[in-house]
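Some notes on the structure that comes next.
In this view, the complex is presented without one of its protein chains, the others remaining in place.
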Amino acid sequence: MLPKIETINLLKLASGDILSLQVYKFIGKQPGKKVYIQSNLHGGEIVGNAVIQQLIEYLSTVEENALKGEIWLVPACNPLGTNQRGHFFATGRFNSYDGKNWNRIFWDYEKECDDLTEFARSHFQQSREIIRKNYLEKIQSAWQKELAKLKNPSSGTVSNQYRAVLQSLCLDADYVIDIHSSSNQAIDFLFCFKTREKSANYFLIDYGILMTEYDGDAFDEAFLKPWLALEKEFKNLGHDINFDLESWTLELGSGMTMNPDSVTKGVRGIKNYLLQKKVLQLDEIITNHKIKLVQRSAIKSYYAATGGMVQNRLPLCTEVKKGDLIYQLLSFNKQQQLPEIINVVAETDGIIFDLATNQSVNQGEYVLDILVID
Amino acid sequence: MLPKIETINLLKLASGDILSLQVYKFIGKQPGKKVYIQSNLHGGEIVGNAVIQQLIEYLSTVEENALKGEIWLVPACNPLGTNQRGHFFATGRFNSYDGKNWNRIFWDYEKECDDLTEFARSHFQQSREIIRKNYLEKIQSAWQKELAKLKNPSSGTVSNQYRAVLQSLCLDADYVIDIHSSSNQAIDFLFCFKTREKSANYFLIDYGILMTEYDGDAFDEAFLKPWLALEKEFKNLGHDINFDLESWTLELGSGMTMNPDSVTKGVRGIKNYLLQKKVLQLDEIITNHKIKLVQRSAIKSYYAATGGMVQNRLPLCTEVKKGDLIYQLLSFNKQQQLPEIINVVAETDGIIFDLATNQSVNQGEYVLDILVID
Amino acid sequence: MLPKIETINLLKLASGDILSLQVYKFIGKQPGKKVYIQSNLHGGEIVGNAVIQQLIEYLSTVEENALKGEIWLVPACNPLGTNQRGHFFATGRFNSYDGKNWNRIFWDYEKECDDLTEFARSHFQQSREIIRKNYLEKIQSAWQKELAKLKNPSSGTVSNQYRAVLQSLCLDADYVIDIHSSSNQAIDFLFCFKTREKSANYFLIDYGILMTEYDGDAFDEAFLKPWLALEKEFKNLGHDINFDLESWTLELGSGMTMNPDSVTKGVRGIKNYLLQKKVLQLDEIITNHKIKLVQRSAIKSYYAATGGMVQNRLPLCTEVKKGDLIYQLLSFNKQQQLPEIINVVAETDGIIFDLATNQSVNQGEYVLDILVID
Partner (left out) sequence: MLPKIETINLLKLASGDILSLQVYKFIGKQPGKKVYIQSNLHGGEIVGNAVIQQLIEYLSTVEENALKGEIWLVPACNPLGTNQRGHFFATGRFNSYDGKNWNRIFWDYEKECDDLTEFARSHFQQSREIIRKNYLEKIQSAWQKELAKLKNPSSGTVSNQYRAVLQSLCLDADYVIDIHSSSNQAIDFLFCFKTREKSANYFLIDYGILMTEYDGDAFDEAFLKPWLALEKEFKNLGHDINFDLESWTLELGSGMTMNPDSVTKGVRGIKNYLLQKKVLQLDEIITNHKIKLVQRSAIKSYYAATGGMVQNRLPLCTEVKKGDLIYQLLSFNKQQQLPEIINVVAETDGIIFDLATNQSVNQGEYVLDILVID
């Protein structure tokens, strides 16, 4: 099966050049779910591009009959971010123009939906399909108003014009997968929304963070939050409903690199998810994996208590006990003193989960994360 | 009267050098209010440094008897921001390390105060002085816990370590003035909190934005929001109380410059405020000024609908009518077409309020603000 | 007469997007000189884009008969530079990837031409046309070798790949005009090569810098230097020859802006140059203008002797006498001292020629230029 490939104008630059998105659409014989997968929303997090390229290769070998629904793939989904440089490094986690984190700019319908309770009440008797259809129409209609604003003379910010194109691609999707990595160097993990824990296992990844509090500005949140809110409304009315809509952020390893293990894990996980969800109708499902889900607060970040250079830092995945030496800070001064070596210890038991690529730190700069184990 | 001058270590850099704050304290003969004035929180907004320098000069000529209370002045209050450069330009509106806006990082006690209603109830019978004292103690005690976290091995982010020093200087102040300017080029104005409208007139500035919604992360908000919340609690209990605590952000003209008019206006306004508040006990009060307060939504920002170069833009302060041409965009292309000149018109009546310094725009970049006049 | 418009692929970005150049070619009925005009080589110097747009408009009104030869116009000739941002500002004077100044990267044939003397000797008897033709062939052939290197697996740097496209457009031109401006705020002027002083008057600009020493890395130098070297060789052989090849850098006002006066002056000057050179065969020549040419050393730059903020700086074009106050530095400290105001005076008589846009200076940062008048 060959994908349908579409190119979409994204933004015109001051120079008159246009940045675009390119969508690879695999469309199955039978209608079904719409899966939307993107990568490289943060400019340095390139690993998902290799994952998507391998998925394109794989899906090209799959028969149309074996795909129920459609799969849209958008690699390099943020050209402004991807192409941004500070010295040799990929600095596109935030827009160098306004400092905005590229993954905290999205449109969350829930924030402007004032009549959610009313909607739930009026749809209490309706089928899940009708509710899904009508609520999606409400979302789409609000989105059209949002897009219309950009046609005004005052138009909209870079963020708003960017999200206008990107979110238009997936508002009507069923499953959304956004592939990230650490900006630094990390273990593979994913972010999972409450009530979607079961599907988290499908990705065959060892760790997941269960999201409890969030504001809806991230890409995964912006997609799912309005639906979770609606489910909650129905629940309040005594009606348990789950729309089988899901949103996932995969975090595959390290920034500025496409670590082959992380790529392989990403491809394998997404394939298995598609199989489990019966989007791919093939017999290769892996079912016995169990992800370890933790609270976001279980990730404890360590910052430099003073300026200096990090040495003797424990490597990724090391298990530590409270009080263990996790790194040293070689700290210089300008007060006629000898350089100091400061020992820094773990505050809790845990696993070294993420490491700063840069071992030179001004006071307050990031050094490492520990996954706290109770 | 000479100021007491104190230098306070702020942050140690990777190189071992230390950035500091310097506080100029004028302390009157009689006890009274504590006024805290800072400038240059955003790195390019240097105008307040000249205002503070002139205030120091002025206060040095004032007799101790004429000052009731004390005035603390902190110029260049954000060295990391002030010294940051991207090419020749001052880019320190956000931290180049993490993209954080330097004025969206502050500690707002209200967010962690769970027993506000209870506190109000239990203090219903107390005098304003006792309430002020006890609530300040609660704030200070929570703040000490916040500071204690930084002593842990995991310490805290640059933002958290920075605010630890800065907010410690003014948690117990009565009047806080934070001097900013546009990052670009603007009219002078100020931000005013609800219920403090009367004092806004004292600054002898023509325009003010009345703050209705805010999250407490800005410096002025972080100081006053917990007190406004308490006032509201008392109001809910039927008890009108105003703590005579105030917080102001002055916006004096343009970035990367110290426009003499804006400096003069800033100095004159702050002096008059100090006189009106009887911190300075002299006979030079100007009383007949009336500020025009508008909603934040009255500031309408215009962004580039496509990439290009801005030309024939109206100058600052121009009055416009809906439909008036406000600027042209000279837009190039790479599709074998002639360059285009696009006319952009005002969506509403208003006044040209702020102008982008950079007239080269990628799609979505900022062009100008109009103050909407109904 | 309508231009022929060509789009040329320049560079592919990591995201898969392509940046391009667009060339507007006006081609006259009769053969003649080739004029090459570009703008915005430094990302913030946008003024030439408006000049070129107005030239396109103007030339579109000219009859084919009135144009002898051809005029190629390339606005926004450096998309990577033009679109680069640090905060709101255009920081594309140097590449943010490697710090390379975009106008110090060009290919200068003279550097690799080992047999120049021999070539001159062997062509001593030839006509100017034959010499021009044969030397251009030598240049083109060396250039092809340079381009071939980029086809190797090791390819070439951003600079080398960029110049490969840009210089290919104009190696065979007769007159090259590269429109720049100050990165900051300046008077209009131009750069003039020795022996081309007469033509400098045609641009109707008041000041010019006569280039005596240069390394050939700038765009104007890279074009003309090999020819000047050949002229010199012939002169050494006692043969005065001038190829009527010229190269100009116009500096039109300030950065990040398209000052209408500078645009008008640029358009007027280039038109008059084309008329004087009989490329445009019309009767509107202005002949009585006399440019003031000075040595590069006549531009004296002033840098901050210590850190602080610039105030009371004299405006552009002010005439100063040696010893005159030209600006003050408001300098803070962290040694418990009052802020200092430091007076800085002119070292020589002269004219204020260029001003830093940013009035906040770390020690050693740029403040202003004086054009020294003897």
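To keep things simple, chains are lettered A, B and C as they appear, and every chain counts its residues starting from 1.
Following the convention adopted for this analysis, a residue touches a chain if its C-beta (ideal position, glycine included) is under 8 Å from a C-beta of that chain, and two chains touch if they have at least 3 such contacts.
Keep in mind the model is a prediction, meaning the values are calculated, not measured.
*Asks:* When the whole complex is taken into account, which chains on show are touched by the absent chain?
*Replies:* Over the full assembly, the chain not pictured touches A, B, C.
*Asks:* Of the residues A:Thr195, A:Thr264 or A:Thr357, I need the one that contacts the missing chain.
*Replies:* Reading the full complex, the residue touching the unseen chain is A:Thr357.
*Asks:* Quickly run down the residues of chain C that touch the omitted chain.
*Replies:* 11-18, 80, 86, 93-101, 150, 152-162, 300-309, 326, 331-334, 339, 344-347, 360-366
*Asks:* Of the residues in chain B, which ones touch the absent chain?
*Replies:* 13-20, 22, 40, 46, 76, 78-79, 82-83, 85-88, 96-99
*Asks:* Just checking the interface: what residues of chain A touch the absent partner chain?
*Replies:* 3, 5-7, 20-22, 24, 43-44, 46, 49-50, 53, 56, 75-76, 82-83, 85-91, 93-94, 183-184, 256-258, 260, 307, 309-312, 330, 332-339, 341, 356-360, 362, 365-366
As a working rule, only the chains that are shown with their structure count from here on.
*Asks:* How would the chain B/chain C interface be labelled, same or different, where same requires over half of its residue numbers to be shared?
*Replies:* Chain B vs chain C: same; shared/all numbers exceeds half.
*Asks:* Since chain A and chain C are copies of the same chain sequence, what is the angle of the rotation superposing the Cα atoms of one on the other, rounded to the nearest 5°?
*Replies:* Roughly 180 degrees of rotation.
*Asks:* I'd like to verify one number: the distance from the centre of chain B to the centre of chain C, where each centre is the average of its C-alpha atoms, in whole angstrom.
*Replies:* 42
*Asks:* Spell out, as numbers or ranges, the residues of chain A touching 2 or more other chains.
*Replies:* Within chain A, residues 13-18, 86, 96-99 contact more than one other chain.
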